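Missing here is one protein chain; the remaining ones are kept as they sit in the complex.
Each chain carries a letter (A, B and C) given by its place in the written order, and its residues are counted from 1.
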Amino acid sequence: MNQFNIDIEHTGDYAVIRSDGYINNLGGEKISEECCRLLESGCRNFILNLEKSPIVNSIGVSILIELIERVLESDGKLVFTNLTSTIAKTFRIMGLLQYAGAFPDELTALDEIKKM
Amino acid sequence: MNQFNIDIEHTGDYAVIRSDGYINNLGGEKISEECCRLLESGCRNFILNLEKSPIVNSIGVSILIELIERVLESDGKLVFTNLTSTIAKTFRIMGLLQYAGAFPDELTALDEIKKM
Amino acid sequence: MTVQEIKEIMLTVPMIPDMELAVTKTVESLSRFIPFTGDQVDEVKHAIIEACMNAFEHSRSADCRILLVFKVGPCKLTVEIVDHGKGFDPALVEDPKIENKLFKNVRKRGWGLKLMKHLMDEVDIVSNRNGTVVRMVKYADAYRKEALNESV
Partner (left out) sequence: MTVQEIKEIMLTVPMIPDMELAVTKTVESLSRFIPFTGDQVDEVKHAIIEACMNAFEHSRSADCRILLVFKVGPCKLTVEIVDHGKGFDPALVEDPKIENKLFKNVRKRGWGLKLMKHLMDEVDIVSNRNGTVVRMVKYADAYRKEALNESV
């Protein structure tokens, strides 16, 4: 069946989450759970690298919207990196990028988050 | 549509033919034409590298059988390299490997051809 | 119209998890017949995933199957996603807006139809109580119509 994995790198106030696989309801929930756990432990800034998740569905993205809401309500930030152009388009259509930035890669994202 | 390409490296009495794409009737004929051209110019030994041709059909292979016949009739040799296990199995089922050897890579094939 | 001009491929699949992904492989394989860019193939795949998920989730069809009809023309792909479920009235579906979803205690879902319309060049929905047909068209770039998604 469909494999979905995430890899987390957490240092201080920042966490980089790299997902691998299809982001449907299950994938979205897995990302969301991990980020909520980190939020509760005090982490505020999330870089979500979707390089290995070239396919998402709108149910998965809806779960990410809930997550973005929680992060923003905790005065944190969530940004995306390594989006395929179709996912970037999808997020633009949904208006998501007004609330969660998108950057080409993790380093740029980290730099920009620090400036924000 | 389906892309098929071959790359030929010809030195003296040896030619390495690397095919790229589906070996159906068209692919088989393209390989056969090039080898016949080389045969006519005096080349006798052919190393057919199928690394980038993981899919063949029996029509394509039948054309290769005709080619093997021509090469053997000219006192030459034709061997295969870099076969996927399914193609190797296919060639074994057909009994082809009694007439045309199979080697893991081009270098081994070249060594073995020289010994024959 | 000859077979060479329009090639029709039909696919019937059960409504089971991940089947929407399996279906996208068919799109990939058909894209060899149309001069689509990689991004265009991707957009079609995403749109089809949304349409399949809708049929899986909302149609309540008794046969638990969907039919996909792919019509491959030289310059465009038409995909029909058919279920034999309860149907719905697309006119009653509200256009989702992020500002109405965020920081409000509302369902965050409801993006599928909007995405389909923006990712494809044409989307028509015919639905009644015998089921739903979602018909979507994508033109190859060279033949692209004034596309909705250019205006986003």
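In the analysis below, a contact is a pair of C-beta atoms (placed from the backbone, for glycine too) under 8 Å apart; a residue touches a chain by one contact, two chains touch by 3 or more.
Just so we're clear, the structure is a prediction, and the values are computed from it rather than from any experiment.
J.: Among C:Cys64, C:Ile98 or C:Val133, exactly one should touch the missing chain; which is it?
T.: Of the candidates C:Cys64, C:Ile98 or C:Val133, C:Cys64 is in touch with the missing chain.
J.: Any idea which of B:Thr11, B:Ser41 or B:Gln98 touches the chain not displayed?
T.: The one listed residue touching the chain not shown is B:Gln98.
J.: Touching the absent chain: which residues on subunit B qualify?
T.: 1-2, 22, 54-59, 61-63, 65-66, 68-69, 72-73, 84-86, 89-90, 92-96, 98-99
J.: Even though one chain is hidden, which residues of subunit C still touch it in the full complex?
T.: The missing chain touches subunit C at positions 3-4, 7-16, 18-19, 21-26, 28-30, 32-33, 64.
Here, only the chains that are shown with their structure count from here on.
J.: Can you check how far apart subunit B and subunit C are, centre to centre, with Cα atoms defining each centre and the answer in Å?
T.: The separation of the two C-alpha centroids amounts to 44 Å.
J.: Roughly how many whole angstrom separate the Cα centroids of subunit A and subunit C?
T.: Taking the mean C-alpha position of each chain, the two centres sit 25 Å apart.
J.: Quick check: what residues of subunit A touch more than one other chain, meaning two or more?
T.: none
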